[in-house]
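Heads up, one of the protein chains got dropped from this complex, but the rest are sitting where they should.
Right after this comes chain A.
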């Protein structure tokens, strides 16, 4: 028994090695899927976006009206909901989310229904697949993101991959159930008339199981929707990104609006799929006309899209993808660079990512540039891991400090002074952040911190906690870094760090993927020149914090510092 606890089985190692092996040996296959998938998704999103917004809203409203005659609730809800989303400026996000959900659901159905049929036809398959489905459904969705990134990089494809794994089980289960639930007598009847297996499946089992399968499909769509937020952590665009950003900045309003848009989309999709569920004898006599009407409406919408896309002139720009982590400092710097490049005619995409994923994406060339490397200490481990696969372009900000921060009304001046303050809890940020690893090491290094705990949360949540503590003059110890707007809003100070475990002198550096210099020499030079001061950054941060949109705040700063900016572009 004691052996069991002494030598740990290297399960983690096995899994990592397995995934590594797959990534290496199937990289060609994954890349094909990724590029094809990306092209398909982008095409679909662009197709949806090409349809003029109001034409689409009107079309969906009309279809809702036709499919639920004499009932006004659902069509009006559809109209009002979509108009609200459009009004909040979330239309583009909504279309990206729709693409993600529709694709995940479609692929889930294409895989799931045949799998369900196979399960229903063979008890052995059922015994084999059932536990796998249980595993897929109970494993937290986040776990799928890790191999998804390893296989497909970042963006919408891994999002779809993770959504499929998560959303597949219900449709498989319900298909299996639906077919197994076809009454024995009916199956015997079909057999007694000499039906082949295929005839039985097409003429009896599928029509009979249709409603159960549709219920499963409905579940699948809902689960795919719920994965949207999770998938946005690895760069899937759409409404999920808004929710995630709001969580990381503890921004209640934005979170609610994005969440509401998701709810509206969910309800609309749910009602539409439920409308497909009818009893045969309840079929409406004029359903033929209805089908034609729905088809015509769809055609008008598509036509509008085609006309519109011709009207839209497509320019080809140099495309630059910027990745960043949702820390306030990085939101500021990335948006400033993004807006500056956009103003000079580059096509720029900004992708918020988890820190470790960001490094990995730059290393694998998925993302061109990251402005969020904190070196040499904070991100040391990551640099060590990826240094052969990326280039450090330059330093964008050199007066950076990280450490443990307390409000001025607390008496502690050094980390070694800490005893039992703040219930022996250090309020931290996202668990993957390097500052958290530094803090863990600090707790180990200082004997007086024995018994202290590091609480993980998010950058936004930490500030919310500070706000609350500050109001009530309660004690709080946080992982802090500057530049940060909280230093200009509150009276705070760093705790001295005699053992220098929280990092000494730090700078924010700009990273680029290998080969970026030869692909985009101009932009590379601009990035190499990009440098600003903590005060600059904090002014942009405060603007954003006080409710300005990041792009607006960046524009404001760019206007005010036109000279400096021009000097980068010389």
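Just so we're on the same page, a residue touches a chain if its C-beta (ideal position, glycine included) is under 8 Å from a C-beta of that chain, and two chains touch if they have at least 3 such contacts; residues count from 1.
The rule is simple: contacts and distances are computed from a predicted model.
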{"item": "Identity of the absent chain, which is to be given by its UniProt protein name, from \"CO2 hydration protein\", \"Light-independent protochlorophyllide reductase subunit N\", \"Quaternary amine transport ATP-binding protein\" or \"Na+/H+ antiporter subunit G\"", "value": "\"Quaternary amine transport ATP-binding protein\""}
{"item": "Touch with the omitted chain, as defined above, among A:122, A:199, A:413 or A:441", "value": "A:199"}
{"item": "Touching the absent chain when the full complex is considered, from A:10, A:183 or A:521", "value": "A:183"}
{"item": "Residues in chain A touching the chain absent from view", "value": "183, 185-186, 188-196, 199, 203-204, 207-208, 210, 279-281"}
